[in-house]
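Report on one structure; see the data block that follows.
Only a single protein chain was left out; the remaining protein chains are all shown in position.
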Amino acid sequence: MNPKRKKRLYIVLFIVFGVAVAVGLTLFALNQNINLFYSPTQIAEGEAPTDTRIRAGGMVVDGSVKRAEDSLEVMFEITDYEKTVSVHYSGILPDLFREGQGIVAQGELDGQGVFQAVEVLAKHDENYMPAEVAEALEKAGKMPMPSGQEFNK
Amino acid sequence: MVEKKKWLPRWFYQLASPRWCYQICGKLLPGFAVAALILLLGGIVWALLFAPADYQQGNSFRIIYLHVPSAILAQSCYMMMAVAGAIGLIWKMKVADMVAKSCAPIGATMAVLALLTGAIWGKPTWGSWWVWDARLTSMLILLFLYLGVMALNSAIESESTAAQASAVLSLVGLVNIPIIKYSVDWWNTLHQPATFTLTERPAMPAEMWVPLLMMVVGFYCFFAVSLMLRLRNEILRRERRAGWVRDLLLSK
């Protein structure tokens, strides 16, 4: 390669790596702010602010969903398999909401440490499968479970 | 002249000739067009009629057969645009500039398709059209990068300056590609992890992922068709004073 082209190659490499390093450092500094939600562990350890609207994400604990009989109010617990947070919500839940399903709730922590949600979104994993396969895996107890790590980055 | 040692294959230097490039594109076009037609038609029929519904999401799962291919293609197309831009910057190769310029509008429409199908899929599954999580936001930035490259190409009068400016912008934006890819691993997002990875078997059964693979390959073939059509236009426009273009026009 002639020296001119070599010089231009170095300029191109400098642009790509320079920008990559700059953006990498910025993202590293902003790491916590890029997370869409706080995990139950972070909330339990007081890392999440209490006086402002935040999002909390975790798996809905099996057997924890309690629905009111006369209203849309519902109480349930979410977990990242380390800590658990109670969530209170009044409204229509997404179709995918069920026990053992990942969810992301938006709302505020109240004085008792209960998360008062104003919006609940369902999070699903990449394990798509037909109903028959899901049934068979369920019976065999081999249903792939999202790891707790997924909610705690 | 002393024959210097060529450290790149011969076809790389042939690519530099607009005429050769125009002709080879013309030869390759029908094959890619047929492949794209067969793969896309077969993939869509399979995806809509024969692929099983997901046990959780039901039939809205079928949106994956457009969402994943368009998202993959939007990112591949961006990488191609940046690499072509870099070749144009370093070797001053006109054809590379034209390839980079032709990539931008195709990639932009693919990014739009990925974002829109994602929003439409998100509503029934997540319960929201849009959330500002890392994956969705970085994908939106990809669309803005494409729009920026297109704006630079059309706003700057001089072709070589426009190519240089848009190549630099594409190279700067290249950092966004690994961010899109790893956003779901690095941060808490609503978006699920990747459907396809190179190292692991997909979690889905074959009757779900085979049509998806067909759609992905079909989208790539279609991209090749659209890119070559645009590239040939661009070559004709810029080489309009060359003898071979005059002969070509007169022979029509």
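Should a chain be cited, it is by its letter among A and B, assigned in written order, with residues numbered from 1 in that chain.
Everything that follows uses one rule, which is that contacts are C-beta pairs under 8 Å (C-beta built on N, C-alpha and C of every residue); 3 or more make two chains touch, one makes a residue touch a chain.
Basically, contacts and distances are computed from a predicted model.
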Task: Which of "Part of AAA domain-containing protein", "Peptide ABC transporter substrate-binding protein", "Heme exporter protein D" or "Protocatechuate 4,5-dioxygenase subunit alpha" matches, in UniProt, the chain that is not displayed - done: "Heme exporter protein D"
Open item on the list: If I'm reading the header right, one chain is hidden. Which shown chains does it touch across the whole complex?
Closed with: B
- [ ] Determine which one of B:56, B:75, B:117 or B:138 touches the chain that has been left out.
- [x] B:117
Open item on the list: Tell me which of B:39, B:63 or B:172 is the one touching the absent chain.
Closed with: B:63
TODO: Taking the full complex into account, find the residue in B:10, B:27, B:201 or B:252 that is in contact with the omitted chain.
DONE: B:252
Task: Per the touch definition above, residue among B:104, B:204 or B:225 touching the missing chain - done: B:225
- [ ] May I ask you to list the residues on subunit B that touch the chain which is not drawn?
- [x] 40, 44, 48-53, 58-60, 62-63, 66-67, 70, 105-106, 109-110, 112-113, 116-117, 120-121, 123-124, 222, 225-226, 229-230, 232-233, 236-237, 240, 245-246, 249-250, 252
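Rule of thumb we're sticking to: only the chains that are shown with their structure count from here on.
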Task: Contact footprint of subunit A on subunit B as seen in their complex - done: 7, 52-57, 61, 64, 86, 89-91, 124-128, 131-134, 168, 171-172, 174-175, 179, 185-190, 192-195, 203-205, 207-208
Task: Complex interface listing, subunit A residues touching subunit B - done: 1, 5, 8-9, 11-12, 15-16, 19-20, 23-24, 27, 31, 34-39, 57, 93-96, 101, 104, 119-135, 144, 151-153
